[in-house]
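Data block below; observations after.
As you look at this complex, bear in mind that one protein chain is not there, while each of the others sits in place.
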Amino acid sequence: MLDNNLKNSPQLIVGNLSVVYPGVKAVANVSFSLAKGATLGIAGESGSGKSTIALALMKLIAPPGRITSGEIIFDGKNLLKLSDAEMVRVRGAKISMIFQDPFTSLNPVFTVGEQIAEAVRLHQGLGRAAAWAAAVKRLEAVHIKEAERRAHDYPHQFSGGMRQRVMIAMALACRPQLLIADEPTTALDTTIQLEIIQLLKEVQAEFNLSVIFITHNFGIVKAFCRDVLVINKGSVVETGPVAAVLSRPQSSYTRKLLDALRIINRE
Amino acid sequence: MRKYFIKRLLQLIPLLIGISLISFFVMHLAPGDPTALFIDPNVRPEELARVRANWGLDQPVYIQYFLWLKNACLLDFGQSYTTGQPVIYEIAQRLPVTLLLMVPAFLITLLITIPVGVISAVRKGSWFDNTVTFLSFTGMAMPTFWLGLMLMLLFSVKLHWFPAVGNLILPLLTMTLGNLAGLTRYQRSAMLEVLGQDFIRAARAKGLPERVVIFKHALRNALIPIVTILGLSLPDLFGGAFIIETIFAWPGMGRLGVQSIFQRDYPVIMGIVMFSALLIVIANLLADLGYSLVDPRIRYGKE
Partner (left out) sequence: MGKNKLVIFGLTVLAIFVLLAAAAPLLAPYGPDEIVASQTLPPSFSHFFGTDDLGRDLFSRALFGARVSLSVGLVAVLISIVIGTLFGSLAGYYGGFFDSVIMRFVDVMLAFPSIFLILAIQAMLTPNIYNVMVVIGLTSWMGVARLVRGEFLRIRELQYVEAARAIGCSDRRIIFRHILPNAQAPIIVAGTLGMAGAILTESALSFLGLGVQPPMASWGNMLMDSQAYMFDAPWLAIIPGLLILVTVLSLYFVGEGIREKLDVRQ
């Protein structure tokens, strides 16, 4: 019963979200919602405001940028009303994020094990040993071989694809409910891209995650997401189930993006 | 690690030889003769020749250099023209006095510069940051000796808190403030640079509290350039000592250095150059090792 209820009420509702940077309205009145366990793609060209939406959901817009209006209801609570201290308990614990560039998103001076374990210690109050064990387990979950040993290595000792795996392990460390992936494959080789998408699919099922997948690549949207949100210049231009949007795009902008994709695919 | 350390130590040898070569030839090729300052010009020529021979000044410069080098390897830097004491003895007497000034100045600088630089960067644009920025620019723009004079004017002449000379506080204050300005500025920009990095955003996204993000993730990275700059700022610290000790009549190596320059006391000048250079290169070596301790990429890169 209860389970059913939860399934039906959306896990995340974003209403009229606007973000400005000095001189730029990066996100304008964006609204969407996401059911538990759902996969939503956010697509748009470079500079359209995708990353800004993602960061706004985490309340990580760096000053002088600012969220000017809207609400972000997660699990029934408006995140924009939370204090900084409360927000810290949401990040990484309930909502996690992985970034475009795995080469710069890991801190070079700490071991990957430590970088995963520290979040576990802070969010779950585990001791050093237990948190380390949890970190190793997550590394195993993302198929890092010899996880036990590699946890002691530093980021520069991993390849790009491996680092993105580590980032995913880090994001999953505290069993979040929502994962925001901001172009997680853009910086990687094509073959590695497929592996990472495969891995994300796998962990989504395993951890029962809702996923927001940001990309400018409709191919990935098609492969990964059930719904899609197309944005242009900070505003939503089209939204709906992926199959519908791809077969009958309503806006000219979406058609343009799809054409671009076709041209690339043909080449 | 060990091998690397030994290799670096060996590299110091040509460096020190280079330094000694330059200083030796600069001094000895200069016109004028040091004996002129010490010996009555009316003295008999035989007597003058005897003194010159005694000081080795009758030999060609390169022979003088090799003799000096040979003795220097045995830590014999000759005798002071002025006092007749062995140079090594003169230096040994003054070095602790200088270190009494330099070590606390260095430590206090570190103790202040790191937190102030960090807070300044984290609160970029706040009144605190603006004040710090203003003060550090002003500090960098002041000649150190003038800062010393002003402190003397304020604390000795006006307030009568400390005697103008022979007291540790004022030279220490001058040296500390003189170094603080530039280093704080550097710490601030190192920290700002790190705070803009992706991994800081990723650390926040993990739900780390700001305290951890700044003092663990950011500071640890910002310390990497600081360690290097600390090593590089050491010659300035020594340079400061020459002038500060002179103003405050602090009887350390710096004052000895300036005196020996005025007296053309070649052996003492050479001794002091070599000693400061040795301390500086060793400090730089330590900074390099410290660097590899804070930056794992270096540690592993070397193996």
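So that you can tell them apart, the chains are marked A and B in the order they are listed, and the count of residues begins at 1 in each.
The rule we apply is simple: a residue touches a chain if its C-beta (ideal position, glycine included) is under 8 Å from a C-beta of that chain, and two chains touch if they have at least 3 such contacts.
Since this is a predicted model, take the numbers as computed values, not measurements.
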| item | value |
| --- | --- |
| In the full complex, displayed partners of the excluded chain | B |
| Residue, one of B:170, B:243 or B:287, that touches the chain absent here | B:243 |
| Absent-chain contact - pick from B:144, B:187 or B:292 | B:144 |
| Positions on subunit B where the hidden chain makes contact | 14-15, 18-19, 22-23, 26-27, 30-32, 130, 137-138, 140-146, 149-150, 152-153, 157, 164, 189, 232, 235-236, 238-239, 242-243, 246-247, 257-258, 261-262, 264, 269, 272-273, 276-277, 280-281, 284 |
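As a working rule, only the chains that are shown with their structure count from here on.
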| item | value |
| --- | --- |
| Intercentroid distance (Cα basis), subunit B paired with subunit A, Å | 51 |
| Complex contact set, residues of subunit A against subunit B | 55, 58, 60, 62, 84-85, 88-93, 96-97, 99, 101, 104-110, 118-119, 122-123, 154, 156-157, 167, 170-171, 173-174 |
| Touching residues (chain side subunit B, partner subunit A) in the complex | 197-199, 201-210, 212, 216-217, 220-221, 224, 294-297, 300 |
